[in-house]
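What you see is the complex with one protein chain gone and the rest in place.
The block that comes next holds chain A.
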Amino acid sequence: MLSLRGIDKSFGPVVALEGVDLDVHAHEVVALVGDNAAGKSTLAKVVAGVLSPDAGLIEMAGRPVTIGSAAQARALGIATVFQELALCDNLDVVQNLFLGQELRRGRGLDEEAMEDRAREILRDLTSRIPSVRTPLAVLSAGQRQTVAIARTLLGSPRVVVLDEPTASLSVAQTAEVLTHIESLRNLGHGVILISHNMGDVRAVADRIEVLRHGRNNGSFPAAAVSYEEVVAAITGASRPRAVAG
């Protein structure tokens, strides 16, 4: 569905991405793993329209596209949850979900429709947030992550990008977020999951793509690959056979 070919991106003398390929299909969780500064987050930002690549081709459903801004990405059906969730603590769940995209009825806001939609999305994600009118400040870190994921679902996206969604969460919260990721896949979305935690990645991903120093360094089916093989690719102990040098 979303396909990136030969993506290059440099920041001055620093090469962040070099000829990176990535494919995501509907109904698929692709995990992007790699060391710090391997280019994972840069690639996510390219997909999200925050950064524009220096070279390379991006196709959405077979059509070449340019993702020049976050708004363009949203219009194409790509939704992103960054590590810093960008939620407002003083607003409640509904207000956060619809911030900047409020539903209107006449001149006012359609609070009821927004509440209903919010409940529906949270239910789809099998979330445990008791009330959609709870202020964010009260929610746990895992519940905030749920709200951030729920917000991406508002625009009915085709691809959801999650950057380190389980970092600094407790086990129960991690369990919830991983369950949400399974729900996203079951709903037919393509998911790009960026994570350091190999256990989490292997639990929910269909395919694992390894980045090393801004280059592709292996692609593995998550169900069949062992922990050691992925770590070997991350650390550079093994190299993909197809790619030279």
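Here, a residue touches a chain if its C-beta (ideal position, glycine included) is under 8 Å from a C-beta of that chain, and two chains touch if they have at least 3 such contacts; residues count from 1.
The rule we apply is simple: contacts and distances are computed from a predicted model.
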Inset, instruction - Mind telling me which option in "ROK family transcriptional regulator", "Branched-chain amino acid ABC transporter permease", "Iron-sulfur cluster-binding protein" or "Na+/proline symporter" is what UniProt lists for the chain we can't see? - result: "ROK family transcriptional regulator"
Legend entry - Contact residue for the chain not shown (choose from A:61, A:113 or A:138): A:138
Legend entry - Chain not shown, touching residues in chain A: 27, 119, 123, 128, 130-131, 133-135, 137-138, 170-172, 174-176, 178-179, 181-182, 186, 198-199, 201-204, 206, 221-224, 226-227
